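The structure appears right after this line, and notes come after that.
Apart from one protein chain that is not included, each protein chain of the complex appears where it belongs.
Note that the chains take the letters A and B in the order they are written out, and that residue 1 is the start of every chain.
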Amino acid sequence: MSWLHPIRSALTRSGILLWGLPLALLIGFFFFPMASILGVMFERPGSIILRDVWQPLGFTVYQALLSTLLTLLFGLPVAYVFARFDFTGKRLMRTLTMLPFILPTVVTAAAFNALLGPRGWVNLFLMNITGAEAPPITFLNTFTAILVAHVFYNIAIIIRVVGSAWSQLDPRLEQSARVLGASPWKAFREVTLPLLQRPILSAALLVFLFDFASFGVILMLGGPAYQTLEVAIYTQALHYLNLPMAGLLSLIQLSCTLVVMLIYGKVNRGQQVQLFPRLSGEGTRKPRTAAERWIVTLTVVFLFLLQVLPLGALVARSVTRLEADRGQRGAVQTGLTLDYYRELFVNQQQSIFYVPPINAVVNSLEYAGITMVISVTTGTLLAYALVKKPAVRRWLDPLIMLPFGASTVTLGLGFVVAFNSSPLARGSFPWLVPLAHSLIAMPFVLRAIQPALASIPASIRQSAAVLGASPFHVWWNVEMKLISRALLSGALFSFTISLGEFGATSFISRPDNPTLPVAIFRYLSQPGAMNYGQAMAMATILILVCALSLTLLENLSHALVKSD
Amino acid sequence: MKQLHVFFIGLTALVFLAACTPAASTKAPVETTLTIMTHDSFAVSEDVVQAFEEENNVILVFLKSGDTGAALNRVILTKGSPEADVFYGVDNTFLSRAIQEDIFEAYAPAALSEIPEEFTRGLSGVVTPIDFGDVCINYDKAWFTEQGLAVPETLADLLKPEYGGKEGEGLLVVENPATSSPGLAFLLATIAEYGETGYLDYWQSLKQNGVVVVNDWETAYYTNFSASSGHGLQPMVVSYATSPAAEVIYASEPLTDAPTASITGANTCFRQVEYAGILKGTQNLEMAQRFIDFMLSPRFQEDMPLQMFVYPVNPAAAIPEEFTRYAVTPAEPAIFDPVLIANRRDEWIRDWSGVMLK
Partner (left out) sequence: MDRLEVIDLYKEYEGKALLNGVNFHVDAGETLCLLGSSGSGKSTILRIIAGIETPDSGRVLWQGSDISAVPVYQRNFGLMFQDYALFPHLTVAENVAFGLRMHKYPRQAITQKVNEALERVNMTSFGSRHVTDLSGGEQQRIALARALASDPHLLMLDEPLAALDRSLRVEIQEELRTLLQQTGIPAIYVTHDQEEAAILGDRLALLHDGKIVQCGRTEDVYRFPASRWVAEFLGMTGLLEGTVSSTDPLGVETECGLLHPQLLPNAASPRPGEQVTLLVKPTHIKPEPGSISAGTITGTVEHARFLGDHYRIELHLCSGTRLKFVSSSPLPPGQEMTLPLRAQDLLLLPE
């Protein structure tokens, strides 16, 4: 195509850029450190006990499968409601569902404890009305807690990925199935579901991989009876100092991810959904019948229970003093207080590591911002590369998903080994944290952008060129504008992933630049009501910062689509 | 249209801001830098650091590297070309492993002679003890008063039915020794009391008496323990002897008395000692030695208690009032040979898991 010539000749030179930049990131900050550490691990003293492999491996697969199924089961109806109905507070709900995504597990555990713990709001309430002595609900340290937490964390992926594809699905397809005599269920089963196969599989895969590598949820909400591979790696590496065993478990975890990705590649042969809107606002409408109103109401209530209540309990806890129910502390009053927030701004112990909350917020936002730029840039480059050569996807996908299946502990140690005494050494290289975050965020960005890019009809580009748009203008004034929604959605994910990421950060962040999650953990690691309250207050700030950034980004994307 | 431009300009600005800020905050390297690798719980006062920096014309950089195990791993993996000059925070449960790995440069500060023999025994001058803390069972004072129940005094007392309950509903919460350092310390205390042959039976009975096991200190303390802000169900928790003092210092309202106290009977507590050592391969040997000296000096030693809730090993250092008032130092904590711990700990933990988590 001759109009492509200028770009193409630039690209054969910068084809290196198109593929090179993302791959360099992947190789430099994933494969290289991973290979370095695995090489070292097996040379260290230690013992490999095979029977300690099967139990965590089996449990990891089992809980990940079950969690993914449950997330789909609850997520798909919600995705449907978001895709097909307009209702008050829809945008607010969409933003709220993203919030759990950013919460470090420490905070989630605290939130669930505040809500469902032995002295959580629910148990207190039930004990009050039934007069029972013991709390009727045991939630923490159960398998249920793991499943609920996984649904809590990952339902946003289903809602976003499937919901957006669903809302773009031409409603006439389902309508024509209905006209041809299909019941609503049949129409869904025979038409909608097959058409949504790609986004559903794609979202389920992400959820599965997240659950597969689950660490904090298992450790803090599941309790000692449950052990995933990631937990086993953590214990073997950092408590037994048994590095060969940790290395073996890491390899198994990586191989599993690879196998899952290969199966996914084989299974995922569904139709590409037409993501190009035919008419604006088509397909979404206000609920009309009583049944539809019920469905919408139920969805909102469900999301409220799952997402808002735990977060609300946490926020409530950050402004409540609960100490006066013990006799001897007569001077102390139960009640509302802003003390925890006030104390955040005081370096009571004159510690050199004290970080004002503003700084933690700024650090977090900075990291999140850089992560967003890096992952959106590399993700877009990859998306372009894939649109040009779709066949490559089959081997590229497993590669870029591998960081998901990598143990944070192992990768963290990998950074140490790989970049020790190099210019990238941790202490002097502030970009290491956002680079690590970008690796996790890149698959999300790619998944958001690639379908949008692929669904732009060739005639749109060509017509722009005929109208006098140079290749640059075709890219900037047409393609970028058309995928701006997808870009922003990818940006949103990468931003939130970075804000909440704790595992890798705790390994490589510099003590004078802690992110919000790291700061929260610092407060939680010491006894005292004030520390606990401050941790809750800091968590509330994290939630607020995140909610604010999300709303801002959402509004921006809305304004963009409306104004252009 | 306009919004998108603003958005991208904003993004670019953010990147530049981000790129510049950390660079701007690092001071120009006019003086030498001494890097100290340590664990996440490390804390120190600003003025103490400043005093050392000014006196020695040096900049101190602290590398916090996760928990003790993670930090130690880092040091071991970068053996030979260390990221830091000094490592602080290896404790007696990890010590002999660190010594086996041969990561430390031998150094015995002059002030070592003033340190009680208890802390220096068998160290052969490789590492220097800096602080210690006792892992003890904390109890909820108000709860025991309200229930009119006597506080248990020994490990054996914990098996009594009045402190028990149905499985997982007893009065004591402990941490998993495989994932928690106080959990391991308490396991060691029971081994000290009952010996390698008897401790598993003890834990079996403890399990039957309803002991609650959780993975980490944060959960045990803030979720399960009844006297913490979490208001859990267990009035007894494995924590530190200094935790009651921390409860007073970090109370949300001024307290006249600690809400918790420690059980300090013989062998109910395990004493953790933390050491500092100079890493082999350092380019700043002399400065590192000076910093170790400084850590043993009263200035640093007196700063530690309120920063990290540990006791100084130097008897010359004054103990803060909160410690003397609200914390009790056990007279007979469990004591272990670090070599024995290093050789047997994995097996002990595995056997313990076999009894407790199946």
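The rule is simple: contacts are C-beta pairs under 8 Å (C-beta built on N, C-alpha and C of every residue); 3 or more make two chains touch, one makes a residue touch a chain.
Note that this is a predicted model, so its numbers are computed, not measured.
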Shown chains that the omitted chain touches within the full complex: A
Among A:L193, A:L336, A:V466 or A:L552, residue touching the chain not depicted: A:V466
Touching the absent chain when the full complex is considered, from A:K90, A:R178, A:R293 or A:K481: A:K481
Contact partner of the left-out chain, one of A:P45, A:G335, A:P390 or A:P457: A:P457
Absent-chain interface as seen on subunit A, which is shown: 1-3, 5-6, 276-280, 457, 459-460, 462-471, 473-474, 477-478, 481-482, 484, 561, 564
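As a working rule, only the chains that are shown with their structure count from here on.
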Separation of mean Cα positions, subunit B and subunit A [Å, integer]: 32
Subunit A residues within the subunit B interface of the complex: 37, 40, 44, 106, 109-110, 113, 117-119, 134-135, 140-141, 219-220, 223-225, 231, 234-235, 237-243, 321-323, 325-329, 331-333, 337, 339-340, 347, 349-353, 366-367, 369-370, 372-373, 409, 412-413, 416-417, 420-421, 425-427, 430-431, 434, 480-481, 484, 506-507, 510-513, 521-522, 524-533, 556, 559-560, 563-564
Subunit A-facing residues of subunit B, complex: 1-4, 7, 11, 14-15, 17-19, 21-23, 25, 35, 40-47, 49, 61-67, 69-70, 72-74, 76-78, 81, 83, 94, 97, 140-143, 145-146, 169, 176, 178-179, 184, 213-219, 221-224, 227-233, 239-240, 243, 246-247, 249-257, 259, 306-307, 309, 345-346, 349, 353, 356-357
